[in-house]
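Here the complex is missing one protein chain, while the rest keep their positions.
Then we have subunit A:
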Amino acid sequence: MASGRPSGADRTRSTGLRWNAWNLLLIVPLAMLFTPMLNLDEPRVFGLPFFYWSQFAFVPIGVVCVGLVYVMTRDEPVATGKPDHLSVDDLDEGGKA
């Protein structure tokens, strides 16, 4: 589809990237990789050394972070059946094999 693409000027106007501060929560689980802070034997829980149970604790932390991002960014506009958002070029899509 070389023909009829938005010109360079059009494209810089809408980059297709959408920023949402809630997305920053997705960085939080990476903290589990800072092993110098976590690589300890004590205190133990159910006999598991701190290192192991703290790594396990990041499973729910990860779930909560991703879950929050999912719930809080739900209202973000996605293109669902809004024909007015379609440019002439997009209406052209049907012609593509």
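One rule holds for everything that comes next: a contact is a pair of C-beta atoms (placed from the backbone, for glycine too) under 8 Å apart; a residue touches a chain by one contact, two chains touch by 3 or more; residues count from 1.
By definition in this document, contacts and distances are computed from a predicted model.
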Task: Candidate names "Sodium:solute symporter", "STAS domain-containing protein", "Sulfate transporter subunit" or "ABC-2 type transport system permease protein"; UniProt protein name, chain not shown - done: "Sodium:solute symporter"
TODO: Mind listing the subunit A residues that contact the chain we can't see here?
DONE: 1-2, 5-6, 11, 14-18, 23, 25-30, 32-36, 39-41, 44, 46-49, 51-52, 55-56, 58-59, 62-63, 65-67, 69-70, 77-81, 83, 85-87, 89-90, 93, 96-97
